[in-house]
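Some notes on the structure that comes next.
Missing here: one protein chain of the complex. Every other protein chain is in place.
Entry: chain A
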Amino acid sequence: MALLEIRKLTHYFGGLRAVANFNLRLEGGELLGLIGPNGAGKTTVFNLVCGFYKPTEGEILFQEKDIAGLRPHAVTAMGVARTFQNIRLWNTLTVFDNLCIAQHFRLGYGLADVILRTGRFTTRERHVRRTAEELLEIMGLRHYAGEHPGNLPYGMQRRLEIARALATQPKLLLLDEPAAGMNPGEIDQLVETIRWIRESFALTVWLIEHHMRVVMSVCERVQVLDFGETIADGPPEAIKRDPRVIQAYLGSEELSHA
């Protein structure tokens, strides 16, 4: 059974074709990269998968169930979590609460339990807090538990976003430019983190990235988008030499120097 299967995904913004005939099959356990020049439609693909947009055409099957058109929280509940290109944390809540609220869809209690403080509320809330505490510990954020995310160093905010995604207990983790704005030291740490969480959480990771160092050192397979179309798909070494990819990136020397 494929974890994620995307067939003929096409999306239009008005008259603009952002994604055209996108196909993908993930068996589970892979570490897949999605690259392409600015405006190629990478983030749109993520937004389609996580339910933020409803695709114009095509199917998105997650564990053989069609999730195209489901509301985002329902997609998250099925096991797809993501981070954002521009960090989107809840800044007036504490780091700890950020991790608790990411478990909102599986709190397992309702308004009546909150008001009457039933046994179910107490046990479930304790479980939620324990999960959040564990994540703080393993992601090295324990020190910041009571802080507001906006006060954290940039690299730590990125880390918190990954921790928050993990709090939803995903099967598929989408990382949208996780290294954006990071310094080389932070990038090395990030690469380690991505490898490590994939191993320890048995996750499938799909990431968009501009830093070729990250893509080449982390991904096992890379897909290249240009103007919404897939122009290459294969192992990083082959992608590096693909003439169409070099053509798409012409003017940017990132690839040849990576």
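Basically, contacts are C-beta pairs under 8 Å (C-beta built on N, C-alpha and C of every residue); 3 or more make two chains touch, one makes a residue touch a chain; residues count from 1.
Operating definition for what follows: contacts and distances are computed from a predicted model.
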"Carboxyltransferase domain-containing protein", "NADH-quinone oxidoreductase subunit N", "Serine/threonine protein kinase" or "Branched-chain amino acid ABC transporter permease" - which is the UniProt name of the missing chain: "Branched-chain amino acid ABC transporter permease"
Touching the absent chain when the full complex is considered, from A:Y12, A:Y109 or A:F227: A:Y109
Selected residue (touches chain absent from view) among A:L3, A:A18, A:L32 or A:L89: A:L89
Contacting the left-out chain in the complete assembly, out of A:R17, A:R129 or A:K240: A:R129
Residue, one of A:E57, A:D97 or A:E147, that touches the chain absent here: A:D97
Touch residues of chain A, complete complex, unshown partner: 50-52, 71-73, 76-77, 81-82, 84, 88-93, 97, 100-107, 109-111, 114-115, 117, 121-122, 124-126, 128-129, 164-165, 168
